[in-house]
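Complex shown without one protein chain; remaining protein chains in place.
On to chain A.
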Amino acid sequence: MSSTDSAAPPRPGGFLTGRLLGSGSAMLGINIVAVVLGIAIWAAITSLGVVGLPGPMEVLRKGVELAGSALLLSDALASLGRVLSGFLLGIAVAIPVGFLMGWYRIARGLIEPYVQFFRTIPPLAIIPLAIVTMGIGETPKIFVIFLAAFLTSVVATYQGVITVDRTLVNAARVLGAKDMTIFRRVVIPASTPFIMVGVRIGLGSSWATVVAAELIAAQSGLGFRMQQAQLYYDLPTIFVSLIAIGILGLLMDRIIIAIDRALTSWQEKA
C-alpha cells in the first residue's frame, strides 16, 4: 500500500444524487413559488424606479426580440459549441490520463506535478497567453475550456482509480481475471462515480470559462453579446444573456445528473 494518500475520498454518490435535489412534487411546488415570488419582487422594485434596472416585462420583450432575430439562438449556439468541444476534448483526454495516473505509479509521478500546478491557475489567466500563442480565433477559447475541463476531470478519475476497493480487484483475480479484464470490468465501473463528479464540476467550470473568455475576446456568443451591450448601456440585453447563461448551465448540469444516475444507480446509499 502506498502511504501518501491518507485523506479519505468524498462519497461521490451523495454529492450528485443526494438531498441537494430535494424530492417529490411538494419540493417542486415550493421551488415554483420561490421563482414567482422572486420575479414579483424584481418587478416591484424596478417599477418603483429605485435602481434603474429593467423590469421583467422589459427583459421579456428584449428576449422575444433577440429570439425572433435569431441572434439569441446563434449566440447560445456559439457559446455551447465552444463549451462542448472544449469540454468533450477535456474529458476525453482526462479520463485515460487519470486512469494512467491511477494505474501506473510512474505515470502518476510524471504527470501529477503539472496537474497540481496548473490546477492552482484559474483557466482564465491562461487566456492572454493562449491568444498571443494561438491567435484570436476559436482555438485559444476552446483550449482554455479544454484545460478547465481536463484539470477537474483528471483529478477525479485518478482519485477514483486509486480508491477502487482492493477486495474487488482480488475477487476478480481469484476468478481468473488478468490485468486488462480487471481494468475493463472492475476499475472502470468502480471509478465511474468519481469520474462523474469530476465531469460535473468540469462542465460547470467550462461554462464559467467560456462566458468569461467571450467577454475578453470573441465575435460571437452570449459573453460577447453582453460585452457589446455594455458598450451601449443595453441592460435588457445583458439580462437576457445572463438568464440564458443560467438556464443553459442548469440544463447541462441536469443532463449530467441524469447520466450519472443511469450509470451509477448500482451504488449502495449510505
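The criterion applied here is as follows: a contact is a pair of C-beta atoms (placed from the backbone, for glycine too) under 8 Å apart; a residue touches a chain by one contact, two chains touch by 3 or more; residues count from 1.
Just so it is clear, contacts and distances are computed from a predicted model.
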Hidden subunit of the complex - UniProt protein name among "2-oxoacid:acceptor oxidoreductase subunit alpha", "Acyl-CoA dehydrogenase domain-containing protein", "NitT/TauT family transport system ATP-binding protein" or "protein-glutamate methylesterase": "NitT/TauT family transport system ATP-binding protein"
Residue in contact with the excluded chain [from A:119, A:173 or A:261]: A:173
Contact partner of the left-out chain, one of A:56, A:81, A:122 or A:189: A:189
In chain A, positions touching the absent partner: 3, 165, 167-168, 170-177, 181, 185-186, 189-190, 192, 266-269
